[in-house]
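Working notes for the structure below.
Only a part of the assembly is drawn; its chains keep their places, and the rest are absent.
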Amino acid sequence: MIDVELRFAVQDFLIAEAEMLDSHDYQSWLELFTDDVRYAVPVRVSRKMPAPDVVDEIGYFDENKQSLGLRVRRLGTDVAWAEDPPSFTRRFVTNVRIDPADPSELRVRDYLLLYRSRGDRGVYDLLSGERHHVLRPNNGSFQIASRRVILDQASLGTKNLGVFL
Amino acid sequence: MLKTQSTVDRLRQTVLPDEGRIPMFIYTDPEVYALELQQVFGKAWLFLAHESELPEPGSFVVRSMGEQSVIVGRGEDGVIRTFLNSCRHRGMKLACEDSGHTKLWRCPYHGFAYASTGEFMGTLVGAPYERVAYPGGLDRDALHLIEARCESYDGLIFATWNLEGESLAEYLGDLRWYLDILAGRAEMEVVGVPQKWVIPCGWKFPSENFTSDAYHTATAHAFLAKLNLVQGVDFGRDGYHIDTGNGHGLGIGVHPEEDGSYFPAELEDEYRANLDSDQLALLRRVKNFHGNVFPNFSFLIPNFIEIAGQKVSGMMLRVWQPIGPDKIEVSSWHLVERNGPDWWKNKGKAMYIQTFGASGMFDQDDTENWELQTQNSNSALARNDEVWLHFEMGMHQDPMPGFPGPGAVFDGKYSESAGRTFYRRWLELMLEDA
């Protein structure tokens, strides 16, 4: 049975991250990542069983701290047209699972449902997926050393990934 | 075409590329779109895949021609063919996956089976009882899969439903000299699979952008300057705009001779083996390279950027696949030299993903524009007067003399010449036997 304190520490961390993104506080968000972070969102394909449906050779995201920083800096300019006015987003984080095997590098998974609206006539996009995190304890809280997101579409139903997952 | 006669008349009167004027409604009008599916996508050569996606006999991918699902497969005999993904019995799809490998397509509905070369194999291997169900037997030939005309150039696989028309080589015409530089300079391969995503925009907006719009970079992608990612930038002007005269177009950004080639020295020999001296000379100066093959196949070598001391660029192929009058599914392939050094492959891929594709900072800017142009196009349809778009850039400019490559070549990328030709070609097809 996983320690209750740990459960809530992880859950609070993931929920706090969602809040940062949903309130466009990208600077604080960036600081959640370790300098050696790998942030990847592979492409999903539709294949006959039992062929694998995740293609890691190529992805929608394949970031390091530097490239995440560049994206964040860009969002800070007044010419990031695609997200200004910003989308209204909401990141529903559920189904959290913790593998406490290595306390210094916690393997955590969750499900993410991302609601996104540009505020236009009742239209919205939904993105769904599973996230695989590696969290490193960092005085009292955590830092994200790795994230891999498996999206549930082979053809994304949103005009761009101007939003982080 | 009776029902769209009024549309045909409106097109004839309002699509005026020679005057640099294009009416807004044509980008998303449902009737224009219905006509495009028949006249443009039903006749043009359409890009489907790169040969590296079909490594061996039996390999296949499922792609689209217009809105039709097709199977592009390498037969047991090694030949690449394109078939309508529709069983000859009752029209069930034979392949429901994105890609795979097979000797035989057996229809899941009643079991009609087809060889990887398209021949009908009878139902015996599929469902039992052919002799009972069809005592007279079935006409093998009549049941051969519906096959499109399929040809390749520089490893790029195209197909068309126009079985009698010009060959792919003729269709590409002068563009070939430039495609050699893009896709024929070395043995190329697709990295993984294409990214795919859906954008609520008409297919012609991105197509025209890649054909002749070097001008938007300075504004649409202004973040480059804001973040000092480019210095003393020419905002994408320096170089050449090329109008090959048949609807295709491209822009080539160049850097000073003295900088020397930005492409990996490790590949120098392979390049030399595949390109003539003029092509090679041009490749050595390439800073960026974008274009579009009529109607909706684009390519791009993004502006090189320096990553940890090495200049790299992650090239890509694009198909702006219409899935309705005002909606497209983008496919974006990352293509790289198979024999390239690791640093080139790795940094190039990272650069590609970080700047282009669904999450790409450049694509975000562009999709925003194309989506909102589309909204305006949808509403323009109902106006009692036309909303004209402005296509006059470089209208009275003369091609430069003495450029080694073919086509009308303009000095500096700021010209919409190929864009105007794109719409000339488009109109021609739309009005054909109307």
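Residue numbering begins at 1 within each chain, and the chains themselves are lettered A and B in the order written.
The rule is simple: a residue touches a chain if its C-beta (ideal position, glycine included) is under 8 Å from a C-beta of that chain, and two chains touch if they have at least 3 such contacts.
Given the structure is predicted, the values throughout are model-derived calculations rather than measurements.
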Report summary line: Formula of the full complex in the shown chain labels reads A x3, B x3
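Basically, only the chains that are shown with their structure count from here on.
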Query raised in the report: Taking each chain's centre as its mean C-alpha position, how far apart are subunit A and subunit B in Å?
Result: 31
Report summary line: Within the complex, subunit B is touched by subunit A residues 41, 43, 45-48, 51, 55-64, 67, 70-71, 73-74, 77-83, 154-162
Requested in this report: Spell out the residues on subunit B that touch subunit A in their complex, using ranges where they run on.
Outcome: 96-100, 191-200, 220, 222-223, 226-227, 329, 334, 349-350, 353-354, 357-361, 363-365, 367-369, 371
